[in-house]
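Note that one protein chain is taken out, while the other chains of the complex remain in position.
Labels for the chains are A, B and C, by order of writing; each one numbers its residues from 1.
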Amino acid sequence: MLAIENLTVRFGGVVAVKGLNLTVEEGEIHALIGPNGAGKTTVFNAIFQVVPYTGGIQFAGRELRGLPRYRLAEIGVTRTFQNLSIFPSMTVRENILVGAHSKTQSRFVAELLGLSGEPRQRLAETLDFFGLSSLSPTYAAVLPYGTLKTVELARAFISNPKLILLDEPAAGIPTSEKGTLKGVIQRMRDAGTTILLVEHDMELVMDISDSVTVMDFGEKIAEGTPAQISADKRVIEAYLGEEIHAAS
Amino acid sequence: MLRVDQVVSGYGPIDVLNHVTISLEKGEIVAVLGANGAGKTTLLRTITGLIRVRKGSVTFDDKLLNGLSPAEVVRCGISHVPEGRHIFPDLTVEENLLLAAYTMPRSQQKSRLEAMYTMFSILAERRRQAGGTLSGGEQQMLALARGLMPNPRLMLLDEPSLGLAPKIIGTVFETLVHLRESGVSVLLVEQNAKRSLEVADRAYILVTGRIALEGTAHDLASNDMVKQLYLGGIQ
Amino acid sequence: MVPSRRRRLTANAALIVLVLMVPLVFRTKPSVIGYLNIAMLYALATQGLNLLMGFGGLVSLGHAAFMAIGGYTAAVLVMSYHVNMFLAVVAGVAGAGLFGLVIGFPSLRLSGFYLAVATMALGSSVADVIKRLAITGGDYGLSNIPSLRLGPWTLASDASRYYFFVVVLTLVFLAVRNFLNSRSGRAVRAVRDSEMTAAAMGINVAAYKLITFIFAACIAGLSGALYAFTISYLHPTNFGLTFSIGLLSMSIIGGLGTIIGPILGALFWVMLPLIIGAKLTYLATVIFGLSIIGSVVFLPKGLSELVTRVQTRLKL
Partner (left out) sequence: MNILANLALRGLATGAVYALVGMGIVVILQTTNVMNFAQGDTGMFVTYLAFFMITTAKVPYSLVLVLTVVAGALIGLIVERFMMRSVRSRSHLSLIMLTLGLSLVFQGLAAFLFNTEPRLFPPLVAGDSIKLGPVVLSRQDIVVLLATIIVFGVLYLFLYRTKQGAAARSISQDEYAARVLGIPTPSIYMLVWAIGSALAGLAALLIVPRFSLEPSFMGLIQVKAFSAIVLGGMDSVFGAAVGGLIIGVVENLVAYQFPAIKDSFMLIVVVIVLLVMPQGLFGKRQQRRF
């Protein structure tokens, strides 16, 4: 589904990602983990053509290089953001509808006359899927962080994407709600969306991922199933630390 | 040493803290745990005078802190390391540090600076480098060093582990233990309950602006409710 | 819900009757109607600016230039080329829209203060260029512009223009409201809140910024064209930085990012000097300044917030 070949990203003198190869299979939850500054978010930004890079990124057999950023949603790739990027002045409904932008069309004159239709059914389904129906008319600005994280997921999901990149979905979510989050991500996968996940919460990663790639200093240091990763010596040394090793 | 007594405070029309009472003795690490939005950060901001105390009192060594500006609170010997580090990105490491000792006389600033460079050798290497060019872990070290610059007796730490790799988190918590040994008391606000309870002497659990539970770190770590809600059942 | 809805209907009906009655009430004072007409034209231009700044988050300090282009294009076409007035107005709107595209291009790379300075620069140079051209009457201005004609009817009286402008204003405002609640309008607002996120949602950020600029410019151009045929005189210095700042003030005082704000702001702007009187006219400038400060400090949504508060009070 997503094939990254020999990806290298440089900022000035710093090499943020060095010769990364990564393949995400269709229908899996693939986690990308590693210490801060290892280059995970940079990989997302390269996929979204936000940073210049060398190497190849192919999605469903199509080379992404040079594709305008907004076209990605059209071909079925969306994302969420590390520090939550919701539109505060819009209602939950409007926020989610923005996510459907790439799958709907504008007819200017109809819009001026107030006659353009909304993807009502898909919206209702999505609101229902994420349990947001009752919050539909609420302005995002007044909702708590955890709920907004869900809105962000719904916004990415309404366009029925083939691949979603999730950037630290569990950050700032209280432990008590992490179970729900796990369930939501798994149901998104079960609905046919492939997921590439950057996350620090090891428990979440180990619980739901089908495969895990570990990065350190811009390079891939390990890849495998969660079980293989948590037993990998290099990973423990660079990232997990002794303690969790002993615990798991 | 620090007494927060029946404090009410918040933003705009909302009271975030509802009659919160906590205390901290000299040489202690006290953790305040709770979910996002429970009021942990608000508590720290209230102590440092970033937010007004609406009801109740905050005292430090029997001195009333109510109504003091953050600058005055720092002068009393309390420093606050905010969540998210807040390094000045375009200022050098050294400028970042010096600003943390704004009210100190120059000679004292110099000696504190040297002390910080001894404690955090990576910062000495990077003293002329802009704060924004440091890595996440280095920035957290700089944030801690900034907190220590004014030679505080009490340090308030807001989510020092947030966004850091597990390995670096370990280093951060080790630093806290060193601090306690050198006589600095620490009030620690964390979501990472497991790690916090390992280093803390005592802890409070904050639930929607109220203290729901308090006790020694050891007791809380074995409390069923805490286990289920904050330790996620894995031990 | 139902009683409140009925109340709102009643209130709207009352408002409509009130608006329609105005020319009858001021029958003996036609100058008041004239000023109201100016206020409506300013409200139109301000609505464009409101769309741009309040909803698009794009600063413009050259908005008066769109009015100038709309007005001069329409007037010159009618006077020098004897073009049908309706087509001339359409051409004025199109001309302004085209220039909106030109001014919009900087917005693809610039934001905030930079965009403010760039639009200020481009806007000021338009007045400068008009001053140098022969066909626009240059520094003398363009006078004796014919009166507004609507098919066979000439709208010579202030009252007739009043009704016409009420209709135009209502239509444009409804169109803007509908636009904002549509897919495109949401895209415009999304771009304002975060370009990066908007792009990730599949929104062509550059295209929507340009659309916003063009749309805003067209509305201002319409205002300018109607203005020319109402006042029958145009002068480049009337459309310089000062008037751009004036339009900005109207939108702020009325309330940025609200649909009725522009009307309230323009009414205030036009009517205050009248009420204060000619002798103290500079005092009006002071009051405008204080009103801007006051609305930023106390009423972030400007005068329209007052209206909303009254509405809530009356449970409308």
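Heads up, the rule we're going with is that contacts are C-beta pairs under 8 Å (C-beta built on N, C-alpha and C of every residue); 3 or more make two chains touch, one makes a residue touch a chain.
Since we're looking at a predicted model, the values are computed, not measured.
Novice: I'm checking contacts with the chain that's been left out. Which of B:Ala38, B:Val73 or B:Met155 qualifies?
Specialist: If we include the chain that is not displayed, B:Val73 is the one touching it.
Novice: Which of these touches the unseen chain: B:Val53, B:Leu98 or B:Ala203?
Specialist: Hidden-chain contact among the options goes to B:Leu98.
Novice: Return the single residue from C:Leu15, C:Ala156 or C:Leu290 that touches the missing chain.
Specialist: Once the missing chain is taken into account, the touching residue is C:Leu290.
Novice: Which is it among C:Pro146, C:Gly277 or C:Pro300 that touches the chain not included here?
Specialist: Candidates C:Pro146, C:Gly277 or C:Pro300; residue touching the omitted chain: C:Pro300.
Novice: Just name the one of C:Lys29, C:Arg132 or C:Arg309 that touches the chain not displayed here.
Specialist: Of all options in C:Lys29, C:Arg132 or C:Arg309, contact with the hidden chain holds for C:Arg132.
Novice: Just the residue numbers, please: which parts of chain B touch the chain that's not shown?
Specialist: Counting over the whole complex, chain B touches the hidden chain at residues 48, 50, 69-71, 73-75, 79-82, 86-91, 95-96, 98-100, 102-103, 130, 132-135, 146, 150.
Novice: Go through chain C and note every residue touching the omitted chain.
Specialist: 53, 59, 105-106, 109-110, 112-114, 116-118, 120-122, 124-125, 128-129, 132, 241-242, 245, 248-249, 252, 256, 280, 282-293, 296-297, 300
In this section, only the chains that are shown with their structure count from here on.
Novice: Compare the CA centroid of chain A with every other chain's and tell me the farthest one.
Specialist: Most remote chain from chain A, centroid-wise, comes out as C.
Novice: Pick the chain whose C-alpha centre of mass, unweighted, sits closest to the average of all protein C-alpha coordinates shown.
Specialist: Central by C-alpha mean position: chain A.
Novice: Where is the C-beta contact count highest, in terms of which two chains?
Specialist: Looking at every pair of chains, the most contacts join A-C.
Novice: With chain centres defined as C-alpha means, what is the inter-centre distance between chain B and chain C in Å?
Specialist: Computed value for the inter-centroid distance: 52 Å.
Novice: With chain centres defined as C-alpha means, what is the inter-centre distance between chain A and chain B in Å?
Specialist: 31
Novice: Find every residue in chain B that makes contact with two or more other chains and list them.
Specialist: Expected reply: no residues.
Novice: Touching chain A in the complex: which residues of chain C?
Specialist: My answer: residues 174-175, 177-179, 181-187, 189-190, 193-194, 196-205, 257.
Novice: Touching chain C in the complex: which residues of chain A?
Specialist: Residues of chain A touching chain C: 48, 50, 68-74, 78-79, 81, 85, 87-90, 94, 97-99, 101-106, 108, 110-114, 116, 118, 155, 159.
Novice: Quick one: in the complex, what on chain B touches chain A?
Specialist: 35-37, 135-137, 162-170, 191, 193, 229-232, 234-235
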